[in-house]
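All protein chains but one are shown in place.
== chain A ==
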Amino acid sequence: MSRRTVLRTAGLAGLGVGLGTSACGRGFGGGDDPEGGTVRLDMVWWGDATRAEKTQAALDIFQRKNPGVTVQVEYQDSGPYKDKLATRFAAGDAPDVMAMRMDSLREYADRGALLDLGQYADAVDLTGLSENARALAAVGDRTYGVPAGLNAIGFVVNRTLTEKYGVAVPDGNTWNWPDLATFAREVTRASGGKVYGTNFEAYTLANVIVFTRQRGEDFYTADGGLGVSEATVADWFGMVESMRAEGGFPPAGFIEKIGASAEQSYLARGSIAAQIIPTNNLLAFNAAAGGNLALLRIPGETQSPRRGQSVDCPHLWSIAAASKHRDEALRLLDFLVNDVEASKASGTTRGVPANSTVADEIKPTLSRDDQVATEYLGGLQREQLPRSYTYPPGSSKIAASLESIAAEVEFRRQTPRQAAKAFVEAGRKALGR
């Protein structure tokens, strides 16, 4: 066979290779400047179709109230969102208004990419927010965003399953971690192994953070360091592993990360009786799981040295420092936070409205599940909870290493103690200290 023949034959491969490379998802459209005297605001966020519908409803009201301003929206899943947002900033094409992840806030803010809202107190009124809510986006004495809504994490228990197997649901206000372990073990045993008592992600930062705070430590300290101790991380993994060993927690490898939606969850499929969810997802999870979920607090809140739970937000709204339409962007932010109509239209897809007056006003219009979540959150907001600090730059790396280390423990490649040591070392390195 000659060289020429080889290449001719190989020409076929070009076809195959060309067809093999797949196209990627849609991108953010570039924001454009005034068309016929109107200002076009570029707004990006992540979420699903339901959230899109509700957000658009609110934006329609805004556009009606603000003739001459149109809002161009792009949304997608949270994973690709994060990466695309970074690329867009790098390309000098930052959106005017954007959903900002809590763990990315300082990665942008510390590099001067976001507008300090503290300078524009006249434009965006933040006085309706509780101190804790305002502090969510505070870096030093500056404020780089507004909570798009408030949420917390909570334990949901499927009462249909507990009634079926005759296991009592613990009192959510007073239970502790051993109570959870007992409950989970009983469910698994009573169901003959068809249902596992509980499951939650040992690697999700929000979960670990509550456990850490209960023990009197801050996961991230005020000066942006890693405050969690090796002992705490080891105990956290140890607790999960002992529940797994007793059968209350599913065996290693049982949970596949197929998708994050409520419908795809193991809770909805009836193979898990209880799990941790963000409260703003209660509506979706309850619908998917048959409508009989009870919302409990995280265990250990009353027995531990201090409170672990905190009021958080699914994401912040931030404005790019380089936005060409700063005034309009500020007006939109003010509308989203303080306008009752806006919150009525967008509902609780991003949690309870951050402005407490607005939250109270829309409460009667909410569905039963949303009211439950709102009350749960209102309860937390009235209580004395220790303040939590913003995620320092490098925390996305910490989240990644925690996930990887959790799998090491789950599959018994490392003991909880070894994993804790590895995690704290990696975490300190990621934060550069």
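To be clear about the criterion, a residue touches a chain if its C-beta (ideal position, glycine included) is under 8 Å from a C-beta of that chain, and two chains touch if they have at least 3 such contacts; residues count from 1.
Rule of thumb we're sticking to: contacts and distances are computed from a predicted model.
Colleague: Which of the following is the UniProt-recorded protein name of the chain this complex doesn't show: "NAD(P)/FAD-dependent oxidoreductase", "Sporulation protein YqfD", "ABC transporter permease" or "Succinate dehydrogenase / fumarate reductase cytochrome b subunit"?
Modeller: Its UniProt record gives the name "ABC transporter permease".
Colleague: Just name the one of A:Phe62, A:Tyr108 or A:Tyr391 that touches the chain not displayed here.
Modeller: Looking across A:Phe62, A:Tyr108 or A:Tyr391, the contact with the absent chain belongs to A:Tyr108.
Colleague: Tell me which residue among A:Ile255, A:Leu293 or A:Val311 touches the hidden chain in the full complex.
Modeller: Here the residue in touch with the unshown chain is A:Ile255.
Colleague: Which parts of chain A face the unshown chain closely enough to count as touching?
Modeller: For chain A, the residues touching the absent chain are 1-14, 16-17, 19-22, 24, 79, 82-83, 86-87, 89-90, 107-108, 111-113, 251-258, 393-394, 396-397, 400, 403-405, 407-408, 410-411, 413.
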